[in-house]
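Only one protein chain is missing from this complex, and each of the others stays in its spot.
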Amino acid sequence: MHELQINVRFGETDALGHINNTSYFIYLEEARVKYFETLGYSMDVKKWHFILASTKCDFLSQGYFNQILTVKTWVSRIGSKSFQLDHEIVCSRTNDLIARGHAIVVYFDFDKQESAVIPDLLREGLSE
Amino acid sequence: MHELQINVRFGETDALGHINNTSYFIYLEEARVKYFETLGYSMDVKKWHFILASTKCDFLSQGYFNQILTVKTWVSRIGSKSFQLDHEIVCSRTNDLIARGHAIVVYFDFDKQESAVIPDLLREGLSE
Amino acid sequence: MHELQINVRFGETDALGHINNTSYFIYLEEARVKYFETLGYSMDVKKWHFILASTKCDFLSQGYFNQILTVKTWVSRIGSKSFQLDHEIVCSRTNDLIARGHAIVVYFDFDKQESAVIPDLLREGLSE
Partner (left out) sequence: MHELQINVRFGETDALGHINNTSYFIYLEEARVKYFETLGYSMDVKKWHFILASTKCDFLSQGYFNQILTVKTWVSRIGSKSFQLDHEIVCSRTNDLIARGHAIVVYFDFDKQESAVIPDLLREGLSE
């Protein structure tokens, strides 16, 4: 399981005094980027391999400004050309569950502009 | 069905040249706000009634800077204390489907800090 | 003078209950885009002509969620390769001044990757 620590920024809150729902998707995207780096992908925009097909977030309890959150990410399904990442966001201090999410990611060949079969090396990395 | 027109802002794109995934959730939130206004809710932060329990978005084709999008919103389920809104985001000019989403919204009593039964008047509005 | 109406989105506020300072720069960017369109620029990312060299905003009174704001934009200086836009953001209803800003914009040749002399047609447009 991959873990990323996030410190909630002030601008990520809203007038209800908590983290705005859209900010959680910033955290999930950041967690995916950091996870992909651990698989050896350089996250160079000109050699991009991943397209987000779908993402979801359940908001279980409120998060707040300056809170330190841990975003946990793991692979829950590997298909032929796509895979699913599941996420949990917890308070790093109390371990309370704040949100739960997932993302369906398509492996993409940007030269051909179409989805492509996940190469073996990536499949091994995702399976670990 | 409620419709809201959105003009994609420059800062809502990312380095892949299209709308960043997190920006779609900005559009869905804006569509909910405008829909709630049609139900007679004033969207005053001090008299807030709605909590977002979950939201999801499927990204079906890419959207771009300065594109005019229509966010369609309708009620797909009404429960005792919550309801679901479904969304479609289409290109206003071509009517091409860009994204599909939903939101589960809980009716909330902020004084008691707990979910509450949807009042009759709201239930009628949601049913229309 | 160019005017753009903005409706403050919920996610543009922060936990202090007002518009977050970073959101004002979203409004100023949007106002520039719309102003450049009136000058005949298509705002196509592949034919981009303008680089932001500097921007500033003074926050004079607080703005709030769902408020309708008018962003006023005008040219205050035209140099050889750059020009300055001044902005005022007022409450559309009361005309109260919320913020005052400016932007220094460089005319840019993206093929050569360097600043370029403002062409006559643009200079005429900016002078009007």
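Letters are used for the chains, namely A, B and C, taken in the order the chains are written, and counting of residues starts over at 1 for each.
The working rule: a residue touches a chain if its C-beta (ideal position, glycine included) is under 8 Å from a C-beta of that chain, and two chains touch if they have at least 3 such contacts.
What you are looking at is a predicted structure, and each value in this text was computed from that prediction instead of being measured.
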Interface partners of the hidden chain - shown chains only, full complex considered: A, B, C
Touching residue (missing chain; options A:Val45, A:Leu97 or A:Val117): A:Val45
Of C:Glu3, C:Glu29 or C:Asp86, the one touching the omitted chain in the full complex: C:Glu29
Touching the absent chain when the full complex is considered, from B:Phe50, B:Phe65 or B:Phe83: B:Phe65
Residue of C:Leu16, C:Ile68, C:Leu97 or C:Leu121 in touch with the missing chain, whole complex considered: C:Leu16
Those residues of chain C which, in the complete complex, touch the missing chain: 15-16, 21-22, 25-26, 29, 45, 48, 51-59
Residues in chain A touching the chain absent from view: 9-11, 13, 17, 26, 29-30, 33, 43, 45, 65-66
Absent-chain interface as seen on chain B, which is shown: 10-11, 13-15, 17-18, 20-23, 64-65
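Please note the rule applied: only the chains that are shown with their structure count from here on.
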Centroid spacing, where centroids are CA-atom means, of chain B and chain C in whole angstrom: 28
Between chain A and chain C, centroid-to-centroid distance (C-alpha), Å: 33
Where chain A and chain B are represented by their mean Cα positions, the distance between them in whole Å: 22
Residues within chain A bordering two or more other chains: 15, 21-22
